[in-house]
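FYI, not all chains are in this one, though none of them got moved.
Just so it is clear, A and B label the chains in written order, and each chain counts residues from 1 on its own.
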Amino acid sequence: MARFLKNKNASIGKIPGEAVFIGVKKVDSVSCEIISYNNDLIREETAYDLKNLPKISDNQTINWFNITGLHDPLELKKAASYFNIHPLVLEDITNTGQRPKMEEYDDSIFIVFKMINYDENKEKIFNEQVSLIIKENILISFQEIHGDVFDPVRERIRKKRGRIRNMNSDYLCYALLDSLVDNYLVIIEKIGEKIETLEQEILKSTTNETLGKINTYKREISYLRKTIRPVKESVQRLSVIDSDLINESVRPFLKDLLDLSTQAVEVVETYREILSDQLDIYNTLINNRLNEIMKFLTMFSAVFIPLSFLSGVYGTNFEYLPELKFKYSYFIFWGILIFTAVMIIRFFRKKDWL
Amino acid sequence: MARFLKNKNASIGKIPGEAVFIGVKKVDSVSCEIISYNNDLIREETAYDLKNLPKISDNQTINWFNITGLHDPLELKKAASYFNIHPLVLEDITNTGQRPKMEEYDDSIFIVFKMINYDENKEKIFNEQVSLIIKENILISFQEIHGDVFDPVRERIRKKRGRIRNMNSDYLCYALLDSLVDNYLVIIEKIGEKIETLEQEILKSTTNETLGKINTYKREISYLRKTIRPVKESVQRLSVIDSDLINESVRPFLKDLLDLSTQAVEVVETYREILSDQLDIYNTLINNRLNEIMKFLTMFSAVFIPLSFLSGVYGTNFEYLPELKFKYSYFIFWGILIFTAVMIIRFFRKKDWL
């Protein structure tokens, strides 16, 4: 399966607006975790049948519906009809190969983001699609699997830390997005450290292993870039959106989130360039080393080749070979050998090859 | 014939607005398949003479005229006069080297797209020009050959699946464009998988065959890019067009189509970069391998060259060569040989070449 493009075959011939799950089934059944809160009270429950979601009786509480499991379109359709979700939106939620985006509807804002996860052993980044729908007093989130980066937000809601219990669903949405983008930066930092360490390694050794690392990081950084760039676009549009669902008091936070996203994109770009530079340096070092080796071979050969030749000449069996008769021939022969070697070495010195 | 630019010679000296077929004749005769439908009824027929197309008596049905075969301008002119098509539009329809585009006219919208087809044996992408004209209740499509990616749409019309039977010609047009763009993604995914597999292959073997593959994919990705980028532009313009022919209810679908096209363009760009990276890695690996080979040769030569020289010296036939007389000369000789070899190998170790 192509990693940079999720399985499209599954969607061939599909009716537009029809929810089809694209991806790998990762949880057994669809469930919905509900947190209702206001400044005074907090209520948590979990629903396993999306048909029987609890009635939202009044506007007194902010209600966060966190639905896990996207593999069962039928179950999700129940939720869709409960929350009055447009079919195209539901289609985007279940198509986990969706590009991150933000869309404004009459009574809701729909956001698709990616939650990323870095497996340090495999040196590979995985992403999971997270969709958010903001409505008046309601925030609905959709995830593929259990386990997310939202626990700090849950803690803040439960422990009443910060201003979250006094704010509306827009702030809750911001808090979740902020967790996602913060998580990007944490993972970029992890890879970044490895890349920066690599720089020293390259100067020391130019093995295929080092090259493999450069290659791996390049691919992961490409993957991150592809994921984060549309996220930044969406945050940008979200921060300037003119909607009743976004209060003025939340805007500075969204601006802050935009700063964070911009930083994420810029750092990813910088690491991309650093990796390209590293590959260049790596190549140059290899060339340098080849030069050094060849210089050595050339010098070595050049010194001994003429000497061997001379030995060969006096190893011939010509009957009449006058030099062989003289008593000191052998020592003169050695003298010539040494003289020749010295001259060649001096020639190399002059050429600056030694 | 240049693949990236269709035969222009044929159009030299041509009158602007004159329909001239550019390309290779692919079907025997021009034919028109007609599907008329509304929520209640559906009627299918095929016309082989474009002069005698059936009258559209009332506005009760949506009528899709799918004309196959562009090689016969005379026949097409009949259809043009029947549908009141501008000569410049007809010219664009028959010029199969046309760049994908969207144009708005008073009573119609004219769209030129490419339908692509991937021959996995030849590893080559072929494209066929598809032109669409949207009019009130009417959609006219023009194709070069029989066989297209529209069958799922036909099925949906016939089987009344989804909302298509309740919608107008704008939705039908969307459905067709959606099939085309979906098909792009399916083909990108096919090539993408091959490209991602290639990454492992390169690290294992750096044969010319691997290089040939990189080259092939590069060229096909270039070709895809050239085809898809103007398509995205056209979808973008279509999604914001202010025309009576496009209903508000179809706009979200066009937005969705734009997302899809954007994704297609982005993924193609990503694969382009990945292929460039792969070529870089390939080159570096070759250099690495050369280094390894040269190191081996150098070490081997450096060890044996001086030994051969020494053998040569004691193979000379000088009459007075004192060392040859001593009883243990031969064993001392071997000692020197081994000592020399060891010293050279240690030198290499120190230089980190071994």
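A few notes on this one:
Here is the rule we use: a contact is a pair of C-beta atoms (placed from the backbone, for glycine too) under 8 Å apart; a residue touches a chain by one contact, two chains touch by 3 or more.
This structure is a prediction, so every number in the text was calculated from the model and none was measured.
Counting every copy of the one repeated chain, the full complex in this structure comes to 5, with 2 of them shown.
We adopt the following convention: only the chains that are shown with their structure count from here on.
In this entry, chain A maps onto chain B through a rotation of 70 degrees when their C-alpha atoms are superposed, rounded to the nearest 5.
Note: centroid distance chain A to chain B, computed from Cα atoms, is 26 Å. Against chain B, in their complex, chain A makes its touches with residues 1-5, 7-9, 11-18, 86, 88, 91-92, 98-99, 101, 103, 206, 208, 211-212, 214-215, 218-219, 222, 226, 230, 279, 282-283, 286-287, 289-290, 293-294, 296-297, 300-301, 304-305, 307-308, 311-312, 314-317, 321, 323-330, 333, 337. Interface residues of chain B facing chain A in the complex, by the touch rule stated above, are 151-152, 155-156, 161-164, 174-175, 178, 182-183, 185-186, 188-189, 192-193, 195-196, 199, 203, 252-253, 255-256, 259, 262-263, 266-267, 270-271, 273-274, 277, 280-281, 283-285, 287-288, 290-291, 294-295, 297-298, 301-302, 305-306, 308-309, 312-313, 315-322, 353.
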